Structures are given as C-alpha cells and as structure tokens.
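What you see is the complex with one protein chain gone and the rest in place.
The letters A and B name the chains in turn, as written, and every chain counts its residues from 1.
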Amino acid sequence: MSAITLQDLDISYGDTKVVHGVNLDIAEGESFALVGESGSGKSTILRAIAGLAPDWTGKIAVLGQARTHRIERSVARQVQMVFQDPYGSLHPRKTIDEVLSEPLVINGIGDRGDRVEKMLTAVGLDHRFRFRFPHQLSGGQRQRVAIARALMLEPKVLLLDEPTSALDVSVQAEILNLLKRLRKEQGLTYLLVTHNLPVVSFLCDRLAVMRHGRIVEVADVGLLKQGQLREDYSRELLAATPG
Amino acid sequence: MSTRNWLLADSPASRFQANAGRFYRVVTALMRNPLSLLGGLIVLVLIITAIFAPWIAPYSPTGQSLTQRLLPPSGEHWMGTDELGRDIYSRVIWGSQITLTIVALVALISAPLGLLVGAIAGYFGGWVDRILMGFTDIFLSMPKLILALAFVAALGPGINNAIIAIAITSWPAYARIARAETMTIRNAEFISAVRLSGAGPIRVIVQHILPLCTSSMIIRVTLDMAGVILTAAGLGFIGLGAQPPLPEWGAMISRGRTFILDQWWVATMPGFAIIIVSLGFCFLGDGLRDVLDPKSEGK
Partner (left out) sequence: MSPLLKVENLRVSFPTHTGRVEVVKGISFELGRERLGIVGESGSGKSMTGRSILKLIRKPGLVTADRMEFDGVDLTRQSERQMRDIRGARISMVMQDPKFSLNPVMTVGEQIAEALVTHEKLPRREVNERIYAMLEAVRIHDPKRVAGLYPHEVSGGMGQRIMIAMMLIPEPELLIADEPTSALDVSVQAQVLDIIDNLVTQKGMGLILISHDLSLVSRYCDRILVMNSGTVVEECAAGQLEQASHPYTRGLLAAMPVIDETRDELPVLDRTQWAGT
C-alpha cells in the first residue's frame, strides 16, 4: 500500500503559491527524502501532509485515506512529525514526562507510566531524564525526546523536518543511527526533508530534488551515491556538497 | 536527604519535585536582590498585619473618644488620634485589611479575565481577534480614574463597587499583554507538535499558552498593585470608595485634610502607609521581572 500519495498538490501561503503541482508516491516502509535549498517548498509539503499548512489544493492521501485540511485525531495516530529545532519543539515549562504523556492523555490511552518508560529506553534516554525540564537537556537529548514524542501514538509514518540540521556532527551521528534502528524495528515509513545529501545517502531509499516549489527529479539513492543524478540542478547541489 | 538537596536535585523523581524545585530556585534568586527582598518583606508585613489586625491593634478602630481628639503621636497613641478621638495607628492597621482585600480582589478578577480574553484573541486571530480587541480598546481608551469614578457613581459608593470599578479598568492592559505573548508563542514548534497530537484549542490555550504568559502577567500585576492602591485611595479620598467609619487609608487622608497644618499626623500617617506598601509592590515586581525574565529561564 502507498504510505503517502500526493496528487497535483499546490500549496499557498496567503497570496503566494509556494508549491506547484507536486506528484509523489511513497510506498509503505520506504525512507524517502525531499531535498532542496531554503525556499524550495520541501518543509511546506511536510506541513501540509501533517495538517499544519491548510491552504492547499489537490489530493493528499495517507495510508490509503484521503485527508482533510484540518488536523484529525485519526490521522494523528497514523502520521506524526519531528521538527527541526530541538530548542523550540519542547514546551519550556513541561517536564519530559508531561511532554511524552500528553499525546496519550489527549487520545485516551492508558498505561502511561509504562509507555513513557518504554519509549525513553527505546530512544536511548536514561530514566533520570524523565522529570527534568528541557533546558536541562542537551540538543541531542531534546531531539531524542522529540522523536519519542512522535512515536508515542505509534504512527506508521514519520515526517522529519531537518531533524539533525541543528545538531553537532557527533550528535547527528547518534540521532541518525537511532532513526535507522527505529525504522527497522518498527517498520516505519519516513519522509525526510533535508538539504544535506550525505544524510540522504545514509538514511534513505529514494529522493526527490525540489526547486522553487517544483520537483526537479526523483531518483534512487543508489544513483546519488554514484554521483549520477540526471538533472543539471541536482548535479549542482551535488557539486556544492563538500566531502 | 535534606530538603534543599531534594529541591535542587538534578534528576527529580516526580513532577511535583520538579516543579517545587523550579519554584525554590525562583524564590532564592529573588532573595538575592536586596530591593526585591525588601519589597517582599513589606508585602509580607502587609499580609500578616491584615490577618492579625484584631490582635495587633491596641485600640478599636471605630471607638470614638471625643476627649481624646487630635492628640499628637505619643507613647499611648503611636500615631496620634484623629478628629473623633480614634487611635490612628489602630485604624491604619485595620485599614491594611481593606487595602489587601482591594488589591487581592482586583488582581483575582482582572488578571484572569484579561489573560483569557487576550489569549483567545491572540490564538484565533481573524474576526475573533478583532471583536475582542475592539472591545478591549474601548475600555483602554478611557482614563482609568475617570472610568472608575463613573462606575462607582453609577453603582453607588462602597468598597465592593470600588473594587469592581477598578477591576474593570485594569483588565484591558492584561488582555493586550496576553494577546501579544500568545501571538508569539502560537507559532512555536511545541505548539504545532501538541496540535498534531490531536489537541483542541482549549487544551492548547489553557495548558500550553497560558502557563507561558503567567510570568509577564505576575510581573505586570505586581507592579500595578501600587496603582490600584492609589486609585482606591483616590476613590476613598473623594468619598466614593470605602464609606465611614471604615478605616480606608485614602478616606483617612481626605478627612485629615482640614487639619493638615496643625495636626499633620492625621493625614500623613495613612499617607506613609500607602507609600510604603506601594513601594513594596514596586520593588517586588521589579525583582520578579529580573528573576522571571524568559531569557534567564531556568537558571
């Protein structure tokens, strides 16, 4: 089954159209990357799929179900999002325990203490972090909490908006490993937005290159690894990547 | 484990411990600032005086004794007596109850009201925002004392109506603050995240946005206390606030006007009380502003 299907998707912010006619099909269990520079519209697509950018036309379907323009609890249990900035994605006045329990409370799921403890272990966080506040955690630890929170409702699809861009290299490696492991363990589908091509090589199966709101190329990561992207713009991006 | 260690523990074992620790850190930071410590003490003294007035005051506040009128401060009457022979010191002490009641009730009515109106307007935007803010602006555009006067004149004099009148003029400023804060916060990613979990607007506003507005609200309310006290005193001065024989400080100053040249203590003593208490709230509010500043959040 297709995990995410986008058909003729146009997204606007106010009067400006930022995404034009996007068509994409992401299979279940796949790890797909949207690559591009700032202003390419990649994050906007993610937000539209999540329900945070309601001004779109076309069709968005998640796990076979066409979605509406609002956030709905049924969709929330199927697709969740990890945000870019570990410093902005956690409420500064809530303990980690509260942050992780809240999705369960909202959706009426019991057994909260147990689930929180299990999730902390799954993302590699020690239990002594459970009642700390976000400012007492490092960037990498906060991002682990963000991933844990996204997984609390056991979604099948995870949207990741530049999850490691704000992190140090060594911490990025840890988070990338964690993401890879979780996907294997839980059979998740990833839609990853990034401007960092080596991360795509490590984490993804396929990628789409975006520019000015349009898809320029869709390719297998194998081609990326061999440096054999077809379109000129894609090759430009590749060339600009150091190392 | 000592209490202090429990409060400052690196890894709290429960939500209660975590929040208690945060509160403790705020209080200790506050106590490090000498001015805010002074302000806190003054407010504390006000509260204690108000609670224990019946036991602290040496004389009855309303007991008249026409042979003892207009006596200067002495060993027997620390602040002298007024034109009806009542001990001014006792009246000032009993008056603290009135002051505290006014201050507390105004805060309790106006702050939550303003917070809610502002947060709802800020969160929903659009026509909800425009209607609510238009309503707020109407109140904001009128001078506070005049509006309070008008209300009291319409509702009739008395301490309850004075409280309502002052509260009605205070809430618009809080609504504006709450709206501005909400508009900043609502774009934060942690708000998007909780909305994605399926949270409705009520939960988002009440549990996520309002807690972040409380710091600035507490600071603003504390600083406004001085103004509230002065407005209440002003109303009392004109005779529209607390009615005689209640020992409200403003009313006492008013009655002491006629004797101010020869028996200065009748008007000045309650005046000192007002100044000291207002200053106390100002110092405390300033100290709170330094401590609760979001930039030093969590230090």
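What to note about this one:
Just so it is clear, a residue touches a chain if its C-beta (ideal position, glycine included) is under 8 Å from a C-beta of that chain, and two chains touch if they have at least 3 such contacts.
The structure presented is a predicted model; accordingly, all values stated were derived computationally and were not measured.
Considering the intact complex, the chain excluded from display touches A. Contact with the chain that does not appear here is found for just one residue of A:27, A:61, A:122 or A:173, A:173.
Touch with the hidden chain on the side of chain A covers residues 37-38, 138-139, 168-174, 176-177, 180, 195, 197-199, 201-202, 224-227, 236-238, 240-243.
Keep this in mind: only the chains that are shown with their structure count from here on.
Taken in their complex, chain B has these residues touching chain A: 10-15, 17-19, 22, 188-190, 192-199, 203, 208, 211-212, 297-298.
On the chain A side of its complex with chain B, the touching residues are 50-52, 71-73, 76, 80-81, 83-85, 88-93, 95, 97-98, 102-103, 106-107, 128-133, 135-136, 146, 149, 152-153.
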